[in-house]
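Of the protein chains in this complex, one is absent; all others appear in place.
Think of it as A and B in the order they're written, each chain with its own count starting at 1.
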Amino acid sequence: MTSRRPDIMLSTILLVVSALWCWGVVATIPGAEDGSRLGARGFPLGLGLLLGGLSLVILLQSLRPGAAETASDEAAAADVSRGVEIWSIATTVGLLVGYAALLEYTGFLIATALVVAAAVGPVLGIWRPKLIIGMSVGLSLGIYLVFGKMLGVYLPYGKFVNLAF
Amino acid sequence: MDAFASALGAVSDPFTLLAIMAGAVIGIVFGSIPGLTYSMALALVLPITFKFDTSAAVGMLLGTYIGGMTGGSVSAILLGIPGTPSAAATVLDGYRMTRNGRAGLALGGAVLASGFGGIFSLLVMIVSVDLVARLAIQFGPVEIFALVLFGLSTICGLAGKSLVRGMIAGAIGLLLMTIGLDDMDGVARMTFGWTPLLQGVDLLVAMVGLFAVPQIMKTLIDYRLDRAFKLNASGVRSELPSFRQLRNSFWLMFRCSALGTGVGSIPGTGGPIAAFLAYDHAKRFSKQPQRFGKGELDGVMAPESANNAVTGGAMIPLLSLGIPGDPATAVMLGGFLIHGLVPGPMLFTHNKTEVYLIYLAIFVSYLTVVVFQYFGIRGFVKLLKVPPHLMAVGILIMCGVGTFAIRNSFLDIYMMVGVGLIGYLLMRARIPVTPIILGLVLGPTLEREFRTAVIMSEGSFGVFFSSPTAVIFYALTIAVIGFHFFGQMRDAKKTRDAAGGDKTQQQGAN
Partner (left out) sequence: MNFNLKSLLLGATASVFLLAGLNAQARAEFPEKPVEMTVLFGGTAQTIGQLLADLMSKNLAKPVVAVSRTGGGGAVGYSHVQSTAADGYNMVWNSNSVSTSHYRGNMKFNYEAFTPIARVSVETPALAVSADSGWKSLKDMADAVKAGDSKLKVGISGNGSFTHLTSAALFDKMGIADKVVYVPYGKGKAPVELLAKRVDAAVQWPGQFIPHQQAGKLTILCVTGKDRIPQLKDTPSCAEAGATDLNITMWRGLAAPAGTPADVIAKLQDAAKAAIASDEFQSAADKIGFEASYLPADQFGSLIASDDAAISDLMGKLGLKK
């Protein structure tokens, strides 16, 4: 297994990103007005170009004949089936995004209890009612009491419904 | 000596003692939870101190600050997620040690190093506050720029096999931090007219994303494949580093503490840069640099002594010049002012009692922190008995709550997820993550100081070579990169020669 293909992909994506970035910088950030000849634009633009340049180095390295010798794929990667990996990425992102949305509309207590229950039951597949209820109620109430009430951390307040006491 | 006696009397008042200890414990709790930091803890503690007398209020604020700084190491070591940006360097070896079943030793080493660094910087402060303050203000934009550039050169040590990949990571970190409102010109950058994005990428939000999100993903994969990392938790004791280990690391801790105090005393730098410089220093001067990153105790003690030494260092400009070095000390300054403690040159001549009070409170705080954390190790380590997949659920919730609480912004949670996803994909493409953090931490300072320097010189770039201090830092930077580059070439040649026809031998470049 060689790293040529992933590296070509990586550097191509990074090149596109840096090109888009530079375009965005030039199109939206005004040039120097603070007398520094550099202004708000200089730094992001320079960094965008740097990123592009570095990606180009990777691209050239991986296109060079015999490039496969100098690098090898991450050992751990080989034995993870793509399906499991995509599942885990999707679940993690899904849970967190869902949590953020629930927090905004249903407030801390409801959102936390729901997300914990969803994570333990459907996602991890542990269908033990005691564990599910214990963890969801325990975590939401515990954090609410310790951080919200005792330490005074401001916890999200639901826009549509909100449980509080 | 009267002043000292009355300060001692004030600190030994049971209520004051209790306030300091409570502050230290709250600090540790906030510091040890990813997303919650001492800046937030201080802001929450501040209104409580309004009602206290001066000694209890000042003590509680100092305790919170110090507890928060040391607490960051707990989650860095146990979960691989730094509780504060200053603890990011501690993850490198600390988490490895946990995976090797030596969590107790790592935590113990971290606590002792923290206490050492803190007390060291306190002594420096007592002995030479005036001198250090005078030296620190000599660090202008040019010198700070050079120092930060030198800090970025530690990417070499963190980049692993490929310097180019490390630099890509650093560049991505630097890029992320330019999003949002530009403080200097007050213009929006890369927000495309969307107001909420003006807040930019918060360092903590990005850090939680980069460390915690991939961790959750990996735990889920392991769980699915039923190959979860199992730790024999019963075998984990709160073992402390042996006397021999301590003696061996003494000078390292000493040097790292000096470094931390120095960096801390320069306004606008702070904990993370000190910790990374210390880690790099420890690795560079170690007899066994190859052991770093695989669970080396020195790799925990170096950054922990440095980042705690920053507390004393940061107090120097705060007390003698009234200049806060970071958001946390800015909150503390507000608390001091409300109680009529006006930092500045006059403090040391007119308010001797309060100055002694501050020294004593810092001392008591460190004492509390060390005792609490040492006896806490047993409890902290129990966390490892929680099955990793259930722990991941808890981490997920704390990440959401923590990132929200930083600025009470829902957008921050989405940003955390986004940065985390990018971080995971980059990791899979063999781009190291730690240099991203370095870029995130150092980016804003690097840019601000650079631009300030150019403005002050009215557009001349020659100013960057006008200061001998800066030139020394450039030379060090070039030396570090040069050594690394040639070292890499030599290694590559060696492996090429050794490998000969057998190409498969180079497996495992993770």
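Basically, contacts are C-beta pairs under 8 Å (C-beta built on N, C-alpha and C of every residue); 3 or more make two chains touch, one makes a residue touch a chain.
Remember, predicted model here, so these are calculated numbers, not experimental data.
Remark: the omitted chain is touched by one listed residue; of B:G80, B:G166 or B:P267 this is B:P267.
Which of B:G335, B:G394 or B:G420 touches the hidden chain is settled by the complete complex: it is B:G335. Screening B:S12, B:N100 or B:Q138 for touch with the missing chain picks out B:Q138. In the complete complex, the residue from B:A5, B:L18, B:L131 or B:M346 that touches the missing chain is B:M346. As for the chain not pictured, it touches subunit B at residues 43, 46-47, 50, 137-138, 140-141, 180-181, 183-188, 195-196, 198-200, 202, 267-268, 317, 321-324, 327, 330-331, 333-335, 337-340, 342-347, 407-409, 448, 452, 455-456, 458.
One rule holds in what follows: only the chains that are shown with their structure count from here on.
The geometric centre of subunit A is 22 Å away from that of subunit B, both derived from CA atoms. Across the complex, subunit B meets subunit A through its residues 26, 29-30, 36, 40, 44, 161-162, 164-165, 167-168, 171-172, 174-175, 178, 182, 184-185, 187-192, 213, 216-218, 220-221, 223-225, 389-390, 393-394, 396-401, 404-405, 408, 410, 413-414, 416-417, 420-421, 424, 428-431, 447, 450-451, 454-455, 458-459, 492, 496, 499, 503, 506-510.
Residues of subunit A touching subunit B in their complex: 3, 6-7, 9-10, 14, 21, 24-25, 28-30, 33-40, 42-44, 47-48, 50-51, 54-55, 57-58, 61, 68-72, 74-77, 80, 84-85, 87-89, 91-93, 95-97, 99-100, 103-104, 108, 112, 115-116, 119-120, 123-124, 135, 139, 143, 147, 151-156.
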